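Missing here is one protein chain; the remaining ones are kept as they sit in the complex.
Chain naming follows the written order as A, B and C, and within any one chain the residues start at number 1.
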Amino acid sequence: MDMMSKILRHLREGFRNVLRNGWMTFASVSAVTVTLAVLGLTLILAMNAQQMSKYVTNQVQVQAYMHPNASEQAGEQLAQKLRSMPDIASVQVISKEAGMNEMKQEFGQYQDILEQYKSSPLPVQLVIKAKDPSKTLQVANEVRHMPDIDTVRDGKSYIKSLFRTVSVLRTIGIVFVIALLVTSMFLISNTIRMTIFSRRREIEIMKLVGAANWFIRWPFIVEGMLIGVFGAVVPLVILGYGYHVVYDRIHDIPLILSINLVSSGALIAKLAVVLLGIGILLGVWGGVMSVRKFLRV
Amino acid sequence: MDMMSKILRHLREGFRNVLRNGWMTFASVSAVTVTLAVLGLTLILAMNAQQMSKYVTNQVQVQAYMHPNASEQAGEQLAQKLRSMPDIASVQVISKEAGMNEMKQEFGQYQDILEQYKSSPLPVQLVIKAKDPSKTLQVANEVRHMPDIDTVRDGKSYIKSLFRTVSVLRTIGIVFVIALLVTSMFLISNTIRMTIFSRRREIEIMKLVGAANWFIRWPFIVEGMLIGVFGAVVPLVILGYGYHVVYDRIHDIPLILSINLVSSGALIAKLAVVLLGIGILLGVWGGVMSVRKFLRV
Amino acid sequence: MIEMQDVWKEYPNGTSALNGISVHIQKGEFVYVVGPSGAGKSTFIKLMYREVRPTKGHIFVNGFNIERLKDRKIPLLRRSIGVVFQDFKLLPKLTAAENVAFALEVIGLSQRQIRRRVEDVLTQVGLEDKMNMLPSQLSGGEQQRVAVARSLANNPAVIIADEPTGNLDPDTSWGIMRLFQRINDRGTTIVMATHNRDIVNSLRRRVIAIEQGIIVRDEQKGLYGYDE
Partner (left out) sequence: MIEMQDVWKEYPNGTSALNGISVHIQKGEFVYVVGPSGAGKSTFIKLMYREVRPTKGHIFVNGFNIERLKDRKIPLLRRSIGVVFQDFKLLPKLTAAENVAFALEVIGLSQRQIRRRVEDVLTQVGLEDKMNMLPSQLSGGEQQRVAVARSLANNPAVIIADEPTGNLDPDTSWGIMRLFQRINDRGTTIVMATHNRDIVNSLRRRVIAIEQGIIVRDEQKGLYGYDE
């Protein structure tokens, strides 16, 4: 047989086996399906949580108050200088009047206390964001020693607790996703091996009539791959479509935490790569492994 | 055979089958193990998240400011009255001076603005917690119409967004736990059915030599149960011990979100019930179902 | 004891295995079923313990009406018949002794009774040394003898054997035949499909010859009758 007809033969046999082993194929495809569905769902949640934590930490900023007698121009000049620093993403200058208005809004019911001031008693403020939110405290310390700067409010304890929270949650999330990934991989290859295990006598017979190992292996590999692909397509379609619908409905309403969802196209593409990749890889692996153990006849 | 020796016989056969089907038993026990491990891990996270959300929503409170000329006694009297209302859990009275001190702390760098006041310009405050945090807004509205009350700060938008966040997260969590639960149940019974499926020819032979259906079924049920129990014990021990260690280390350090973990004894007990329950139930169910299909000979 | 009235069997794939068979076998008879390969002998035999069901016709075995038999009652029918299957049908994970014991467990004997009986029948077929071997550790003929031992174990009213000597040398075959004869002398009905001309022609009993699904000959003390 030439190469081409061999390949065709093994493909044909693999397909046939899938059909012939009705119940067993069905059982393993559905096991792969639900496993990947849970994995996919988790990945969707994790990707969005990741985006969310990024968004939250991006809100972190440093407030620097200049000396009470520093002018707005001085503020602008300092801002200009800060903007050129490598760690700093943005600097916003808040004039004395703007600061006053903000304070009035903020302190609602104490407004009358502030009303008595004709001109603002507040200094010029600079609102600074670090490029890397985790470097915020470092930036604050640098700013603290700048000329004309009086006090710097870096919300140290808030930032620390925020980052600690985010990092604990992220660690839990990553551990969980990895645990689930490993589990799915184990379950899928295990299922495929069980599917093929029930045919060990057939493998024995094939060997006894003179089939070479690879000749036996290929159809099983094709079969494992098909189980993997079939098992990946269903959750992919359901999750992809479901996410698309949810995304379309709510992605532009500022959500409860005013955070946007990961765009549906990008997410579905990633999901497809992961689910199909795992399905195919483990199908092939399951096929190879399960046959291996029975080839020693 | 009398009842007792029948039961013994089926138990013995079930145990023997588990041992005799070495690889297949191992494959299915380990599938059950990893499935229940993921489920257990998720349940631990969910239980703690649940506790956390309860804690967070319990922090919600109403701030009521009395008329500027209302005295502290008037505040205490009103508080007394409020405490007797069925929806209200606690009322705390904050005197003018205490309010001033709090404000000074809160507004750090504006202190000098406040310094100029000899006596506090602030009114007496009442801090009120509802028994059911979700009724906080209702309580605020009731308080608003009380005599001597000037303004009520119910943090309406904050409360609304908090509850919305908590409820969205809780819904996602519940959906996820249920999805995982259903998936685990499917995977476990599926695995056990695959284990037994590979022995359909044996069932056929048993029927042909005159075995009644229940006589065939019992050892398979015992076998399924054993697979379920073995598969539940390992994750139970690992997760239980792991949680116990983590809990012991950190349960009394006020955590990042200053929330305590679910006590380890209670959690492990619940986990044991769920995992063993699922293992045994589905083992038996898988045994019954898989045999059923081959009993029609 | 066994009665068939105009029985037809067409398998789901369209093969007509039996085309109108009527036969009456008395209690205590010894019957050979002979015929070429694919004639329908095994089908004829499988009808008796309801492994296959007739497409048409009536069958009565040991007082059971095979058509009307409730699913719950099938085990009772099968326990009243000892079957030697053409392909042995031993449970692959049970030893020879356990395979025989299984047929006794289903009728609810005590463990002690079972042990004694198992040893007894395995010795009768010459396998006293191989009691604790798995089927995969036995030769073809040894497996066949385990199947024979199992069919005898619970003293059934009828023994149905599908080529019980196909994998046995003539000596061992005669051993099995003497066993069947002894059992038959005690009143057990025996129906046996066979290709063994020597046995049929030496141990003269009733011969039913089947060809292409019909009975072409039914003689008391008949001969094998397929000689070139």
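Just so we're on the same page, a contact is a pair of C-beta atoms (placed from the backbone, for glycine too) under 8 Å apart; a residue touches a chain by one contact, two chains touch by 3 or more.
Predicted model only: the values in this text are computed from it and were never measured.
A.B. asks: Over the full complex, note down every shown chain the hidden chain is touching.
C.D. replies: A, C
A.B. asks: Which candidate, C:Gly35, C:Gly57, C:Pro156 or C:Gly222, sits in contact with the chain we can't see?
C.D. replies: C:Gly35
A.B. asks: Which is it among C:Thr55, C:Gln111, C:Asn167 or C:Asn184 that touches the chain not included here?
C.D. replies: Looking across C:Thr55, C:Gln111, C:Asn167 or C:Asn184, the contact with the absent chain belongs to C:Asn167.
A.B. asks: For the chain that's not shown, point to the residue among A:Arg20, A:Lys81, A:Lys131 or A:Arg292 touching it.
C.D. replies: Missing-chain contact among the listed residues: A:Arg20.
A.B. asks: In the full complex, which of C:Asn65, C:Ser139 or C:Asn155 touches the chain missing from this view?
C.D. replies: Of all options in C:Asn65, C:Ser139 or C:Asn155, contact with the hidden chain holds for C:Ser139.
A.B. asks: Which residue numbers on chain C touch the omitted chain?
C.D. replies: Considering the whole complex, chain C reaches the absent chain at 11, 13, 15, 34-38, 41-42, 86-87, 130, 133, 137-142, 145, 162-163, 166-174, 195, 197-198, 224, 226-228.
A.B. asks: State which residues belonging to chain A touch the missing partner chain.
C.D. replies: Its contact residues with the unshown chain are 1, 5-6, 9, 17, 20-21, 202, 205-213, 215, 297.
Simple rule for what comes next: only the chains that are shown with their structure count from here on.
A.B. asks: Can you tell me which chain pair comes out on top for contact count?
C.D. replies: Chain pair with the maximum contact count: A-B.
A.B. asks: Taking mean CA positions as centres, which chain lies farthest from chain A?
C.D. replies: Here the answer is chain C, farthest from chain A.
A.B. asks: So, what's the distance in Å between the C-alpha centres of chain C and chain A?
C.D. replies: Chain centres of chain A and chain C, defined by C-alpha means, are spaced 67 Å apart.
A.B. asks: Between chain A and chain B, what's the gap in Å when you average each chain's C-alpha atoms?
C.D. replies: That gives a centre separation of 24 Å.
A.B. asks: Multi-chain contacts only, two chains or more: what residues does chain A have there?
C.D. replies: Answer for chain A, listing residues that touch two or more other chains: there are none.
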